[in-house]
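Coming up: chain A.
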Amino acid sequence: MAKVKGEIVVDKDRCKGCEICTTVCPVNSIGMSNDLNNKGYRYAVTINGDCTGCTNCGVVCPDGVISVYRAKVE
Partner candidate 1 sequence: MEEVKLMKGNEAFAEAVIRSGCDGYFGYPITPQSEVMEYLMKEDPELKRTGMVVLQAESEVSAINMVYGGAGCGKRVMTSSSSPGMSLKQEGISYIAGAELPCLILNVARGGPGLGTIQPSQADYFQSVKGGGHGDYRMIVLAPASVQEMADFVSLGFDLAFKYRIATLILSDGVIGQLMEKVILPEERPRWTEAEIIKNTPWATTGKTPDRERNIITSLDLDPAKQEQHVYKLEAKYNEIEKNEVRYEEIKCDDAEYVVVAYGSAARICQKVVDLARAEGIKLGVFRPITLFPFPKKQIRALGQRVKGMMSVEYSLGQMVEDVQLAVGGALEVQFYGRVGGMIPTPEEVLEAVKSKLIKK
Partner candidate 2 sequence: MSIVKPENLVYTKTKLMTDKTLSYCPGCGHGVVHRMIMEVVDQMNIQDKTIGIAPVGCAVLAYDFMNVDMQQAAHGRAPALGTAIKRLQPDKYVFTYQGDGDLAAIGTAETIHCCNRGEDIVMIFINNAIYGMTGGQMAPTTLANMPSSTSPYGRDVARMGYPLKITEMVAPLAGVYNCSRHSVHTPVAVRRLKRAIQKGFEAQAAKKGITFIEVVSNCNSGWKKTPNDANKWMEENLFPVYPIGDIKVDGNMVEK
């Protein structure tokens, strides 16, 4: 049965490390990086494979740095 899989792309150097996205992911698949971006912020990263592409993180991101992809996979 086809499963819906999601994936996010974070514009690493434009993320300001506000961490709001980490609180809205229903499958807790977003965390903060260990390294810093070019502004000295930790940036959002995917921390597990459970993303369903629900777009919550993209919608709530104040700087609009998260793009969300979703597809049916076998």
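Selection rule: all candidates are chains of the complex that A comes from, given by their letters.
Criterion: contacts are C-beta pairs under 8 Å (C-beta built on N, C-alpha and C of every residue); 3 or more make two chains touch, one makes a residue touch a chain; residues count from 1.
These numbers were taken from a predicted model, which means no experiment stands behind them.
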| item | value |
| --- | --- |
| Touching candidate for chain A, same complex, options 1 or 2 | 2 |
| Chain A - residues contacting candidate 2, complex | 5-7, 9, 14, 16-20, 23-24, 41, 53, 55-56, 58-71, 73 |
